[in-house]
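Sharing a structure with you now.
Every protein chain except one is present and positioned as in the full complex.
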Amino acid sequence: MAELDDLKERLRSFAAARDWEQFHTPKNLAMALVAEAAEVVEHFQWLTGAESQQLDPATRAEIALELADVLLYLVMLADNLDIDLADVAHRKINLNEKRFPPPARPEQKP
Amino acid sequence: MAELDDLKERLRSFAAARDWEQFHTPKNLAMALVAEAAEVVEHFQWLTGAESQQLDPATRAEIALELADVLLYLVMLADNLDIDLADVAHRKINLNEKRFPPPARPEQKP
Amino acid sequence: MAELDDLKERLRSFAAARDWEQFHTPKNLAMALVAEAAEVVEHFQWLTGAESQQLDPATRAEIALELADVLLYLVMLADNLDIDLADVAHRKINLNEKRFPPPARPEQKP
Partner (left out) sequence: MAELDDLKERLRSFAAARDWEQFHTPKNLAMALVAEAAEVVEHFQWLTGAESQQLDPATRAEIALELADVLLYLVMLADNLDIDLADVAHRKINLNEKRFPPPARPEQKP
């Protein structure tokens, strides 16, 4: 069963039960998306790259919930625009593979 | 098969083939995440809510690829922090269900 | 006396007194800048355009302080990169004036 479809269904029910669909225009969801992405950034802004790789468990747990928020708004926005997220993500990787060809591997000595 | 794990595996291979793991600290990935989320916002900033619901196909296709970018960086960041995105997304919906209980439905007259 | 220089001087003293210059790399300040800008966005994400023009005084006062945060990080970042903000802002308006010429005014009937 598709994980993203699963989330999409739960989020549809959640919004419907609260009569929140009226607020979920693509414009508004895009704003919520960037606001949540920025909350992720806030956790890292004063850390060095190395420190960002050694988070204490409490901070990591908080960040996990911020990442969840980003995913939830992303799924709602894609749903609203009738975009298949998994499909377009694979298409984007395909494009990136053409745009950034991997460096040639050195010949293997026999 | 899990969609998010699928993407995670492709992204790991993609980064490894280009020796890009060195750039993928959580701090840097968080920056890339917010930058991509803001590119989504840019498409909507001068539209009304109603206009944002009636995109022409070309704009919609561009936005789809921006949403893909957000998802790709989100998956990489979660992978880097060893966070299970689908799991934490469901936990976050659970929390939201408690935090925002749906309004009581009016009693149905018999 | 230049307002932006004034702020720059106060912010330099503030950081120096707390030994915070070490955290104020351009990279980190750019992260703080976007995080603060997103806090502004958060206030507006569920409002219509019209509602955003009719804020209650308490919300407006909160947003004022968020705008202040954006300005403070912007001044710090510009200072760190030795960029004259007022000067480059005027240069950018000059560029925009060329890029977006105003529509010709209709001839006035005599």
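All chains are identified by letter, namely A, B and C, in their written order; residue positions are counted from 1 within each chain.
Following the convention adopted for this analysis, a contact is a pair of C-beta atoms (placed from the backbone, for glycine too) under 8 Å apart; a residue touches a chain by one contact, two chains touch by 3 or more.
This one's a predicted model, so the numbers in the text were calculated from it and none came from an experiment.
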In the full complex, chain C touches the hidden chain through residues 2-4, 6-7, 10-11, 14, 17-19, 25-28, 30-31, 33-34, 36-38, 40-41, 43-44, 47-53, 55, 60, 63-65, 67-72, 74-75, 77-78, 80-81, 83, 85-86, 88-93, 95-97, 100, 102-103
Interface with the unshown chain - residue positions in chain B: 23, 28, 31-32, 34-35, 37-39, 41-42, 44-46
Applying the definition given at the start, please give the residues of chain A touching the unseen chain. 30-31, 34, 38, 41, 48-49
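Note that in this section only the chains that are shown with their structure count from here on.
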Since chain B and chain C are copies that touch, just let me know if over half of their interface numbering is common to both, same, or not, different. same
Distance from the CA centroid of chain B to that of chain C, rounded to the nearest Å? 27
Distance between chain A and chain B based on Cα centroids, please, to the nearest Å. 2
Give me the residues of chain C that touch two or more other chains. 31, 34, 38, 41
